[in-house]
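Sending over a structure as structure tokens; questions will come in a sec.
Omission of a single protein chain aside, the complex is shown with its protein chains in their original locations.
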Amino acid sequence: MNTTSQISQLLQGELIGNPDIVITGPSRIEEGGAGTITFLANPKYEAFIYHTQASAVVVSKEFKPEKEISATLIKVDDVYQSLSTLLQLYEQQEQLPIGIATTAFVSNKATVGKNVSIDHFTVIYDGVEIGDDAIIFAQVYLGKGVKIGSGTKIYPGVKIYHDCVIGNNVIIHANTVIGSDGFGFSKSEDGSYLKIPQNGNVIVEDDVEIGSNTVIDRASIGSTIIRKGVKLDNLIQIAHNAEIGEDTVIAAQAGIAGSAKIGRHCIIGGQVGLAGHIEIANGTMIQAKSGLSSSVKAENTRLYGYPALDYGHYLKSYAYFKKLPELAEKIKKLEKELDKILNGNG
Amino acid sequence: MNTTSQISQLLQGELIGNPDIVITGPSRIEEGGAGTITFLANPKYEAFIYHTQASAVVVSKEFKPEKEISATLIKVDDVYQSLSTLLQLYEQQEQLPIGIATTAFVSNKATVGKNVSIDHFTVIYDGVEIGDDAIIFAQVYLGKGVKIGSGTKIYPGVKIYHDCVIGNNVIIHANTVIGSDGFGFSKSEDGSYLKIPQNGNVIVEDDVEIGSNTVIDRASIGSTIIRKGVKLDNLIQIAHNAEIGEDTVIAAQAGIAGSAKIGRHCIIGGQVGLAGHIEIANGTMIQAKSGLSSSVKAENTRLYGYPALDYGHYLKSYAYFKKLPELAEKIKKLEKELDKILNGNG
Partner (left out) sequence: MNTTSQISQLLQGELIGNPDIVITGPSRIEEGGAGTITFLANPKYEAFIYHTQASAVVVSKEFKPEKEISATLIKVDDVYQSLSTLLQLYEQQEQLPIGIATTAFVSNKATVGKNVSIDHFTVIYDGVEIGDDAIIFAQVYLGKGVKIGSGTKIYPGVKIYHDCVIGNNVIIHANTVIGSDGFGFSKSEDGSYLKIPQNGNVIVEDDVEIGSNTVIDRASIGSTIIRKGVKLDNLIQIAHNAEIGEDTVIAAQAGIAGSAKIGRHCIIGGQVGLAGHIEIANGTMIQAKSGLSSSVKAENTRLYGYPALDYGHYLKSYAYFKKLPELAEKIKKLEKELDKILNGNG
């Protein structure tokens, strides 16, 4: 049971209003009922704060109400960080009992750390090593020699092929596949394709989170590498020998082709496509759905389009694209007028 | 055993030809052999009707043959609906025995209705409720507190995280994931990302069908909602807190970003991308591969492009895009001619 004043203290906030309301959980600003706490981060939702039924609202220190607000306010430095803290306070995580379910298959040549949970119908092969406090949900497959770090959480149905290495405090969501063969073939003279064996692996460093139904292929030689702190959304394709730099964030359904190398702190939008063998500088931001076929050398560039241009450039060109019918009309008119001048036509 | 006259009666059609042919099953018009019944709905395939080996063809009442047709015709009001009825007549569905496979894990704190099938290696956790006549195929995972309505069918490998709610007569195809964490992080000062817990759930209402390998993330707070009658194809991404309106249809590989709200009776093409926090009016139609970054307020708008414009506008602008090399040439010529006039050059 937390009161508004206790929550304000937890968030190191400034309380304006009633310090004694008992808060049962967080709510969304457009839905929040009595006894809940909500938040205002995106200014698009400001109108709701003047009517919300929530008992308390977390707002930015900069927030200046335009009308009266009946809810108690808690003013904080960083609304999203406070929201995160609040959500942790009320989180109800799925818990698994510690130990190995009797219905799991765990090779006697695997090494399992302390306080590990391994759930039903999971398969763990020879030579696998699992660090302390790891949670392996149901129906997971860990091929020979896979390493799983401490505190790492593998959700149901994830398949990790042999010899891949997953770091500490990694989260991998359901039905994601790690370490399947890269897409490599050589063309025969008769036009058929010969498989190039994919002998490498995948390395996922610490603190990475990977969404559901994503695929990261193993390298042909060496490793496909997902660096520390990377966040990958759902349904993403990472091809063989790609490398994703530290703290880079990639949204859903993006695709990174083979041997592409993405720098640190990049933000890559949903459904973006990156060609193979290109390098992307640190801090690059790529607008959703863009296609990138060449390297980006300057840091912190913002890109947009297909193929991608500088963000502002694409917007400007596209604004004229919209006006192309009128521009074509103008050209026609100019031609006619000029023809009149030159040839006396008309 | 059904004869052409029996089928004609079933379809409330008008029979032209032989009423006594025994029909063994449906076929495609370009392949159909003797004893089969086929259909003509798409005029693109009309040429085949004059040569088909099928014994009978379902056609629209409006259909006027241009040549002689040897097959028996059954004329109906709605060819697709009749096809659907016909296919049901000959359907061979995968059947599961009623009851719980001895190899499944079902918590003794779960509630299972009447006539339910639960297949091998499926995991059903505490507090799960499953309605009557539901069919849960093999290797499915239902986390704590998940609710499954009556008559709902969950195909192999589907994973549903804790506390999600699935309605009646829902179909969810293989390896789809429902309720995995939304993609929410707050940026720390050192550039790393802090996970924002995702405490909400997913609600899927009655009569929804969801394809294979699709992902619907749980809300951060509140619910991600798929309304009654929605049809989702394969490999679709639905992000946290999105809402899809009644009877909206979304084709494969489309992506709906966080908190987007799509109206009723919309048709969204394959590989379309919708930005977060936008609202789409009822009846909106979005052409395949389009990208939408702002709200659509007028109902029944048809959109196309990246970013999306009015459908006709995009087509027109793109027609001039194709002619850009010529337009540029014309501008150059105009400049030269004008230069001649103004400066006497040339």
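Letters A and B mark the chains as written, and numbering starts fresh at 1 in each.
Here is the rule we use: a residue touches a chain if its C-beta (ideal position, glycine included) is under 8 Å from a C-beta of that chain, and two chains touch if they have at least 3 such contacts.
Please read these numbers as outputs of a predicted model, since none were measured by experiment.
Chemist: Going by the contact rule already stated, which one of B:Ser8, B:Asn175, B:Asn241 or B:Ser259 would touch the omitted chain in the full complex?
Modeler: B:Asn175
Chemist: Kindly state which of the options B:Gly211, B:Gly263, B:Gly276 or B:Pro307 is in contact with the chain not pictured.
Modeler: Checking each option in B:Gly211, B:Gly263, B:Gly276 or B:Pro307, the one touching the absent chain turns out to be B:Gly211.
Chemist: Contact with the hidden chain only, please: which chain A residues?
Modeler: Per the touch rule, chain A residues meeting the hidden chain are 105, 121, 123, 139, 141, 143-144, 157, 159, 161-163, 175, 177, 180-181, 183, 185-186, 191-199, 213-215, 217, 220-222, 235, 237, 239, 241, 253, 255, 257, 271, 273, 275, 277, 291, 293, 306-307, 309, 313, 316-317, 320-321, 323-324, 327, 330-331, 334, 337-338, 341.
Chemist: On chain B, what residues meet the omitted chain?
Modeler: Spelled out for chain B, the touching residues are 25-28, 31, 42, 44, 78, 80-81, 83-84, 87-88, 90-92, 94, 101, 103, 119-121, 137-139, 155-157, 171, 173-175, 207, 209, 211-213, 229, 231, 233-235, 247, 249, 251-253, 264-265, 270-271, 288-289, 306, 318, 321-322, 324-325, 327-328, 331, 334-335, 338, 341-342.
The definition used in the following text is that only the chains that are shown with their structure count from here on.
Chemist: Could you put a whole-Å number on the gap between the CA centroids of chain A and chain B?
Modeler: The computed centroid separation for chain A versus chain B comes out at 25 Å.
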